[in-house]
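Right, one structure below, let's go through it.
All protein chains but one are shown in place.
Labels A, B and C are assigned to the chains in the order they are written; within every chain, residues are numbered from 1.
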Amino acid sequence: MAMINGGRVPGNREWETGDLMTCVIARLLKDKETVFHGVSSHMPMVAMQLAKALHAPDLVHLNIPGGVNPDSLRDVSYSSAGPELVRRGESYFSLADIFDLSMRGKLDVAFLGGVQFDAKGNVNASAIGPYKKPKVRLPGGAGSAVLIPTAKKAIIWRTKHDKRTFVEDVDFVTTRGNLWKIVTPLCVFGYKNGRVVLDAIHPNITFEQVQEATGFALKNENILVTEAPTKEELALLRRIDLKNLRSVEFK
Amino acid sequence: MAMINGGRVPGNREWETGDLMTCVIARLLKDKETVFHGVSSHMPMVAMQLAKALHAPDLVHLNIPGGVNPDSLRDVSYSSAGPELVRRGESYFSLADIFDLSMRGKLDVAFLGGVQFDAKGNVNASAIGPYKKPKVRLPGGAGSAVLIPTAKKAIIWRTKHDKRTFVEDVDFVTTRGNLWKIVTPLCVFGYKNGRVVLDAIHPNITFEQVQEATGFALKNENILVTEAPTKEELALLRRIDLKNLRSVEFK
Amino acid sequence: MSKRMGTEEAVQSFVKDGMLLTFSGNALHRAPMSFIREIVRQEKKQLEVAKTAAALDVDLLCAFGLVSTVHAGFVSYESEYGLAQHYRKAVEAGTVTGNEHACYTVICALRGAVMNVPFMPVHGLKYGDLLVENDYFMVVENPFAEAEGKPAESVTLVKTLRPDLAVIHAQVCDEDGNTIIEGAQYEDILISRAANKVIVTAETVVPAGRLIQRKDRIDIPGFLVDAVVHIPNGASPCSCEGKYEASEKDIKRFIEADNKEELHAWVDSYERKDRARNSLSYKGGLGAWR
Partner (left out) sequence: MSKRMGTEEAVQSFVKDGMLLTFSGNALHRAPMSFIREIVRQEKKQLEVAKTAAALDVDLLCAFGLVSTVHAGFVSYESEYGLAQHYRKAVEAGTVTGNEHACYTVICALRGAVMNVPFMPVHGLKYGDLLVENDYFMVVENPFAEAEGKPAESVTLVKTLRPDLAVIHAQVCDEDGNTIIEGAQYEDILISRAANKVIVTAETVVPAGRLIQRKDRIDIPGFLVDAVVHIPNGASPCSCEGKYEASEKDIKRFIEADNKEELHAWVDSYERKDRARNSLSYKGGLGAWR
């Protein structure tokens, strides 16, 4: 599993898991959508630039520092909430503005994190163990608790796919709501009728591998296979993301 | 009364009622206070500049367009809420910001209007006759209804002093609260223990004249006489207010 | 993808009878007068208007009987121009409901729309008949004080006002809607967020991307804007900072009009200017559009 969660996927030499996930995320975004990412979100940030370069030129890229549609990620380093996004942006739209926008139902897509996810679509970003006396205090849900219920589509991406991450019941429900997709190194989950379901499996991954890494039962029905990154996608990715920020979470 | 309400006051050739009222208002302002005026408020606007030139250099002049401390009134014409106050200002602080400031108890002085005032300090800027089917619909209290209760000191100025303006009971209570002074062409009212009281009478005006023009009973006790405008005040006034904006309401 | 359209098309497409509208500016400054005159020409009806301090904008719509309700803190001309007589008479006659606010409660009610909540607490509106007479104000107890066993604390709430459309006249915007408001902004940033749709009418419209060197001056990002209408002198006879002062002559001409014919003549006299459209004023060269 280390290979899959990290570096090169068995059976190909052209792309790594980070490339694949970034392409999968980019394909989920549509033209003209307003799309937000937060801190520690390099992969969605790169995916948004990829989508803009491919099929969504008028996608609106929103972020914590407030730079609307940064024209390049050249200056970006460890942070996906740094001031360079404003420097490179075409206008300014503050974090408070973005939240208000989502409250009004006008944020199309929000990228959010979390540490535990369960079969009912609950997200835990707060604590392992009791909230007031936690075994592990997590960083907190940041915007999740108001964005997952209000963004039209909430997308979660995780670079870890294991039974500690995908559990039967989360320890604490930081939020739930308009969860739309969860993208992992193994698969894409969807959310239907209040349940997390398996939408698609990545190339060279089996259903059994996904089930084995998931702490709740999955159905082996109507599952698609993710298309591998195309040559065009990979070429653009390399140009957009010189520093391989998209894979920073695998390092 | 026409003479007193308007042009030159009997017994002097140096100043008009508008000059006197402006000086009286300026003297009410202290250094470093935050002071706000609204629309149709030329006299307080000039008085604030006069106070800054005399004894209150660090008074903070706030206004509807948002220009903090405009350095001159040279560009001002019919409006006391025009964009020239921003053009001439040292920074920008919006109307919404000013209201919030007052809500936080940090606005020292607010200048407010109104059409009727009664002995209890109630202000009517809304309607003559029933509110929902008024005999006369007035312009409305603008900021008064939230500023008179929250500014530390609310100052009202009126260029008309008659029994229709100062009444026993107002038709409609638009607001009441921290009323501090009312400056008229005849006198300065104060507000003590929930009653409007006569603080000072202007030069060459008698108590009887004030009582005659006022629709509620006044006490002839401890009344001061307003000091006439000094030479220094008049000289500064002419320099600050080239267009005699301070007397625009008498025209 | 330019959002440009003409004045007629913009009113046709975006203004429907019964809508709650809100306008840029304050009193006689930077009201979107050309757009409002086009509303008059197209006779949109039963409109509601929310604005802190209105003047000619609301008075004009009232003069033609197009307004049902006005939510405002102040409706009047300043000083020498006197009261807004058409508004006043309509309220007195009962044909227009004048929902009096403090200017701040309009701001708070619009903040409620920005945040998509049904009400906004307002400190300061504590006394008087506005609280008694108007059902859009309500006084409740602070539930946190109650839960904490603290003394009861009254809190005034104002009901949210959700404009269907904000019309903002600005000095310059680009074809994507990125908009710069020079000088006093009044409540324009607020209404650009509070309204469901936003139209910018502008003295100057430049090609997309041309504002990039002044991007830290952009007040409304383009993605919030639904349509861009190029109308030089679009605020006149109100003022537009950096462009023109209020026209005393033209305002008086409106105020002194004392029958429908003269009012129509006043609106007609602007028709050509109000509708001149899509004549992209940018002719090339940096600074050409400043």
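We take it that contacts are C-beta pairs under 8 Å (C-beta built on N, C-alpha and C of every residue); 3 or more make two chains touch, one makes a residue touch a chain.
Note that the structure is a prediction, hence the values are computed from the model and not measured.
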For the chain not depicted, the shown chains it touches: A, B, C
Touching the absent chain when the full complex is considered, from C:Gly18, C:Pro118 or C:Gly209: C:Pro118
Contact partner of the left-out chain, one of C:Lys89, C:Arg217 or C:Lys273: C:Arg217
For chain C, residues in touch with the removed chain: 108, 112, 115-124, 135-136, 138, 140, 142-145, 147, 153, 155, 157, 159, 216-217
Where the missing chain touches chain A, by residue: 39-40, 42, 64-67, 77-83, 85-87, 92, 94-96, 99, 102-103, 122, 126, 131-137, 139-147, 149-150, 172-177, 248-249, 251
Those residues of chain B which, in the complete complex, touch the missing chain: 34, 58, 60, 68, 89-93, 97, 100-101, 103-105
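Just so it is clear, only the chains that are shown with their structure count from here on.
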Furthest chain, CA centroid comparison against chain C: A
Whole-Å separation of chain centres (CA-atom averages), chain A against chain C: 40
Approximate Å spacing (C-alpha centroids) for the pair chain B, chain C: 28
Mean-CA-position distance for chain B and chain A (Å): 59
In chain A, residues with contacts to at least two other chains: none
